[in-house]
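Structure first, commentary second.
In this view, the complex is presented without one of its protein chains, the others remaining in place.
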Amino acid sequence: MSELFPRKQIIGFVFSLVLTAAALAVYFLKLSFAQGMVVLVVTAFVQALLQLVVFMHAGESEDKWVIYGKVFFMIAMALITVFGTLLIFLWDM
Amino acid sequence: MKVDHSLPLEYGTKQNGLNIFGFWVFLAAEIMLFATLFTSYFTLEHRTGSGPSGTEIFEIAPVIIETLLLLTSSFTIGLGVHAMRLGRKKAMMTFFVITLLLGLGFLGFEIDEFITYIHDGATLQTSAFTAMLMTTLGTHGLHVTFGLFWGTAILLQVKKRGLTPETANKSFIFSLYWHFLDVVWIFIFSFIYLKGMM
Amino acid sequence: MEFFERFAIPNPSLAIYASMVAIGLTVVAIIAGLTYFKKWGYLWREWLTTVDHKRIGIMYLLSALIMLFRGGVDAIMLRAQLAVPDNKLLDPQHYNEVFSTHGVIMVMFMAMPFIFAFMNYVVPLQIGARDVAFPRLNALSFWLFFFGAMLFNISFVIGGSPDAGWTSYFPLAGNDFSQHVGTNYYMIAIQISGIGSLMTGINMITTIMKMRAPGMTLMKMPMFTWSVLVTNLIIVTVFPVITVALAMGTMDRLFGTHFFATTNGGMDMLWANLFWVWGHPEVYILILPAFGIYSEIISTFAGRNLYGYKSMVASMVIISALSCMVWAHHFFTMGQGAVANSFFSITTMMIAVPTGVKIFNWLFTLWKGKIRFTVPMLYSLGFIPLFVIGGMTGVMLAMSAADYQYHNTMFLVAHFHNTIIPGVVFAMLAGLTYYWPKMFGFMLNERIGKWSFWTLTIGFCLAFFPMYITGLDGQARRMYTYSEATGYGPLNMVSFVGAGVMAISFALIVYNVYYSVRYSPRNIGADPWDARSLEWATHTPVPEYNFAVEPQVASSEGFWDAKKKGHALFPGKVEKIHMPNNSGVPFIMGAIFFVLGFSLVFSLWIPAILSLIGILACMALRSFEQDHGRYISVKEIEETETKLRGAK
């Protein structure tokens, strides 16, 4: 019977609710911009990782490392695009 | 068609494995698509022209409701896939229906939000900021809308044909898509709404 | 009448009317010919509905050649206009349209399909697969590209061509400064074919990662397959960016948003930024498969294995990552500070290191080889010195402070043609000659081929080296004319002559095809070049199932091992083979996309919405359809095999 119970999913869901609540602290607790951004970055990325591993089963098939590699490569490229653009337009203009 | 029974149904045939892998590559491309939208959003965030700024038009209540709806739907579709792996067609379909209903609810709130924006004088033509905001949210919203149709189509197939390697494969891929939309929403929620209201 | 006025050409000239007539006559001739020879059914069954990667590859190839012709005519017009000072051959508006379409067609609709042609044709053969991972999607990719290209090309006769350069910088490309529909065509046609490219990217990555022959680990893949894998990684990374940028540009033009406008907070340079986030990796998308083709050809005709396989792979992976972090070097002069410029300057120069490694590896592959000077080899050998010069000027351009002087000048034009022509065009022609016997069952004439190589090389040097000098002398690019006092006249004349020599070379290639179709011997066997990789291990012509038995390899040169070391390439028994069914849906979907694009260009909302529904209907149809393909029986395979073996 134990395999009938979706333990992993429920733990994942609880975690994602907790992370959402933590992110909301930014709004309700009047943090400074820097503190707020730290909270948001941490909660958003942990949340994304949670979905990737717990719900999307990224690590279950034989292509596990290819899939992780692909996704993390893309995230790296995405960050480069975002920060490169910000460097050009906002921080060094 | 050769079906390998040592694997979950959705991986059962060679083509199924290809489909799932290919869809992961597609999702990687989607990461970049949304990253570009975010890049543009961050660049244009404060270029409000004569229109309103984010702080002026964002409201916390609908955003929290939308987030909860989407998070829960991500959970229920996870339960759906769990049920599918146990071969429980009925439970799986129920969870998928709940997921789609939650998605529909999310979409309803989002449309309501857009109507509010337009009432507040923030339309697609108002400023670079409002256009970018609506494009980013709209792209996500269109993905959800497309997902609703797609999910319905898959549900109909599961109902008619039962849990075959083919339908299971489609359902699993759909669940990947849905979880991904949830991830994107988390980033919208954090870096558009919460950052804007901070 | 008002409704029809929008379709008129804003600034017609004799040349445009003449081409309208020519296009009309060609279409009539094709339709009449197909009807007369009763080929409609054949065309539909064998080509328009095909999902076979080999046929799709050949269709890409034909489209690329046609587009090469179109882009080439544009190029000749440009050089003719600039050949003498104060020339009046083209008016400024017409000149602007010609260089804009020249750029877009050469990059998007000539070079891209050319590399897709080889990817499609060669990669499944090279990894010993039956087809690509998603044959139906592959057909859709092709038809999206094809109809995107057609949509772009009809701009010439309906509504007017884009006139803001292939980069279409805003606000020049916005409604205020470019009122006719030309830029709409640009935005939408590239969008449609770009979606096709993205799907090819997904398809190829899946194919290469999941469908390799047993024994072919990642580090035992032939170099061309590696280059295609890396290329498609870049495609999947950057095509979403241009999708978004084009969507934003389209919204600016059609729905009155202010993303790139100069009012209401819009930011014109954001377009340039997004365009180059895609645009710079795009040139690596073009050059990496070219590197792969050169690697195959050089190692074949040097009779040696590729030197430094591991560093070749590593350098390509590094190039792919670096290519995505250098984009700002296209607008060093935009006014960002020294920090940003220094960062992008250094990353750009870093690309020279892995590229240099590749050049040296090719040189060392020749070392102790047994070099045969065939036509494909000549192109590859010509490529090395010319590309080194192009790369050297690339490093020069990467120094941002000096770039302030090169930017927007003919020096830059000379540089990128110097990398793209010896890099990509030479590779495509080399690949064309190299794979021609596999594709069509006979070889291209070597003598005429050598003539076209030499004319192309000499023409190229004449056409582009003078631009380095005029660029340093202050000649800006995209100027439709210049005065005699500037002194640019003689060198531009040399360029024009060079362009003419290049045109002769392309004419020779066409003549070569004609000549070889008529006179070339047909009994060339499966391996006319004494090659090394798997694609030469199957019959010529390639049967639809590629390999009767799945090959088993032990190194990156499986076929060479089989020939020289007695490695058993096909150890298994013949089994029935699963093949996908043909489908008309991709073609129809492509056609609907064409209608959608056309309606959007002219803001015809009702047909646009209808075609959008049509596209969704096609997708729904695909979802509900139960198509499990078909099997080729063992008997059928054995019959084919005997026949092909006999044909040798």
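Should a chain be cited, it is by its letter among A, B and C, assigned in written order, with residues numbered from 1 in that chain.
Following the convention adopted for this analysis, a residue touches a chain if its C-beta (ideal position, glycine included) is under 8 Å from a C-beta of that chain, and two chains touch if they have at least 3 such contacts.
In this text, contacts and distances are computed from a predicted model.
Undergrad: One chain isn't displayed here; going by UniProt, is it "Molybdopterin synthase sulfur carrier subunit", "NADH-quinone oxidoreductase subunit N", "Quinol oxidase subunit 2" or "Class III extradiol dioxygenase family protein"?
TA: The record for the missing subunit names the protein "Quinol oxidase subunit 2".
Undergrad: Tell me which of C:I458, C:M493, C:A591 or C:L644 is the one touching the absent chain.
TA: C:I458
Undergrad: Among C:H102, C:K210 or C:R304, which residue is in contact with the omitted chain in the full complex?
TA: If we include the chain that is not displayed, C:R304 is the one touching it.
Undergrad: Quick one: say which of C:S295, C:S345, C:S505 or C:S611 touches the chain that got left out.
TA: If we include the chain that is not displayed, C:S345 is the one touching it.
Undergrad: Which of C:T409, C:N492, C:Q552 or C:S611 sits in contact with the chain that's absent?
TA: Going through C:T409, C:N492, C:Q552 or C:S611 one by one, C:T409 is the residue touching the chain not shown.
Undergrad: Touching the hidden chain in the full complex, which residues of subunit C are there? Just list them.
TA: 92-93, 96, 164-165, 169, 171-172, 177, 262, 266-269, 302-305, 307-311, 331, 333-335, 337-338, 341-342, 345-346, 349-350, 352-353, 356-357, 359-361, 363-364, 366-373, 381, 384-386, 388-389, 392-393, 395-396, 398-405, 407-409, 454, 457-458, 461, 465, 468-469, 472-474, 476-482
Operating definition for what follows: only the chains that are shown with their structure count from here on.
Undergrad: Among line, ring, star, complete and other, which best matches the way these chains touch?
TA: complete
Undergrad: From the mean C-alpha coordinate of subunit A to that of subunit B, what's the distance rounded to whole Å?
TA: Their C-alpha centroids are separated by 15 Å.
Undergrad: So the centre of each chain is just the mean of its C-alpha atoms; given that, what is the distance between subunit B and subunit C in Å?
TA: That gives a centre separation of 34 Å.
Undergrad: Counting only residues that touch at least two other chains, what does the list for subunit A look like?
TA: 63, 66, 73-74, 77, 81, 85, 89, in rising order.
Undergrad: If a residue has to touch 2 or more other chains to count, which residues of subunit C qualify?
TA: 209-210, 236-237, 241, 267, 270, 273, 277
Undergrad: Please name which positions on subunit C make contact with subunit A in the complex.
TA: 209-210, 233, 236-237, 241, 267, 269-270, 273, 277, 321, 324-325, 327-328, 334-340, 343
Undergrad: Write out the stretch or stretches of subunit B touching subunit C in their complex.
TA: Going by the criterion above, the answer is residues 1, 17-18, 21-22, 25-26, 28-30, 32-33, 36-37, 39-40, 43-44, 47-51, 124-129, 131-132, 135, 149-150, 153-154, 156-157, 166, 170.
Undergrad: State the interface residues of subunit A toward subunit C in the complex, per the touch definition above.
TA: Listed in rising order, the residues are 63, 66, 73-74, 77, 80-81, 84-85, 87-89, 91-93.
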